[in-house]
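What follows is a short report on a single structure.
For this view, one protein chain was removed and the others were kept in their places.
And now, chain A:
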Amino acid sequence: MKALVWHGKEDIRCDSVTDPEIQDSRDAIVKITSCAICGSDLHLFHNFIPAMMPGDIVGHEMMGEVVEVGRGVNGKLRVGERVVVPFTIFCGECEQCRRGNYSVCETTNRNKAMADKVFGHATAGLFGYTHLTGGYPGGQAQYLRVPYADTTHIKVPDSLSDEQALFLGDILPTGWQAAVQCDIQPTDTVAIWGCGPVGQMAIRSAVLLGARQVVAIDCLPERLSMARAGGAITIDFEEESVVERLNELTGGKGPDKCIDAIGMESHVGLSQPDTIYDRAKQMMMLESDRPHVLREMIYVCRPAGVISIPGVYSGLVDKIPMGVAMNKGLTFRMGQTHVNRWTDDLVRRIEEGQIDPSFVITHTARLEDGPEMYNVFRDKRDSCVKVVLKP
């Protein structure tokens, strides 16, 4: 089969690889019909996430048709069914899964010993990601082996197109969880840093959940226009001070809830001088992440507010004003998304017409064009916001 394979920093290739096979009775094989390039794939592309190995198949946003199931799936999934595959692999049986904390499932990380050493305690297995999360082959491919397939799937109603359903596997529930964990009240101002795909989903989630006002922060005109269409007031951080504008919009009190939809790769520019310092340290391998957004959120958030972090961080950050966070009594909520905790509800909301996530797709291409589409997405060429690949 064809698959997009990581060969090193900025080196993704469309390779011919052997077909996946059932390895365990709870496995299924899915023929991929649509997959997407995620912002966190760019962290792998830039080699900022440790423990990637040449030969790893990338991709963790994918859907398709079940073509084979193991005996242990026990009828919970049948050949021919259409499914979205969530990026978090979960067993559904361990203590964390029973609590709904699927992204920290205690069972599915097959490199548990290594992850225990690095993280203290292992988290769930993830598709197409680092070997610290199991090193499972990803879904930017023609076929995918889905471990724990009896639980790790989202069935897609016939009424939904691939484009409407695909993002149930990651960016929609990620934006949704980011907003839900803010516990949005009708009086709240929610500020969202980053108008990429997750930021766009977070904007719409905050609007649906009834925030008083949603403020979106970015510097790319096309992304800001998409944010405004979703109901956000926008701030172009290249043009105006984020802190001053947010204070102006909140009567000097600061936003009640702040969402970081950027993560470890903040935009580097003279308007944000600390990012130049971070970038220099990152080059010298003295810091793994550029946490400008985190610093700004802690500074501008209203005391006793909530900081929600769906953006990916990989390791060590520097100069975090922890004293400010402590004295302001901020609540931090973060983590990889517990995808299936939200998806039954989100499928209903898509079917009812509350949201149609396909609005975010700006580019569709063949799987073979995937390597070049990584460059297009990374460089934001042709106003690219979201790429969908068709194997």
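Throughout what follows, contacts are C-beta pairs under 8 Å (C-beta built on N, C-alpha and C of every residue); 3 or more make two chains touch, one makes a residue touch a chain; residues count from 1.
In the analysis below, contacts and distances are computed from a predicted model.
The chain that is not shown carries the UniProt protein name "Cyclase dehydrase", picked from "Fibronectin type-III domain-containing protein", "Cyclase dehydrase", "Metal ABC transporter ATP-binding protein" or "Aspartyl/glutamyl-tRNA(Asn/Gln) amidotransferase subunit B".
For the options A:53, A:79 or A:118, the residue in contact with the chain missing from this view is A:53. Residue-wise, the contact with the chain that is not shown comes from A:200, picked out of A:40, A:108, A:174 or A:200. One of A:33, A:213 or A:271 touches the chain omitted from the figure, and that residue is A:213. Think of the hidden chain as still there; on chain A it touches residues 1-3, 5, 7, 10-21, 23, 45-46, 53-55, 57, 99-100, 110, 135, 137, 141, 145, 180-183, 185-187, 200, 204-205, 207-210, 212-213, 220-223, 225-226, 228-233, 249, 268, 279, 282-284, 304, 306, 331, 333, 341, 345, 349, 353-357, 359-360, 362, 368, 371-372, 374-375, 379-383, 385.
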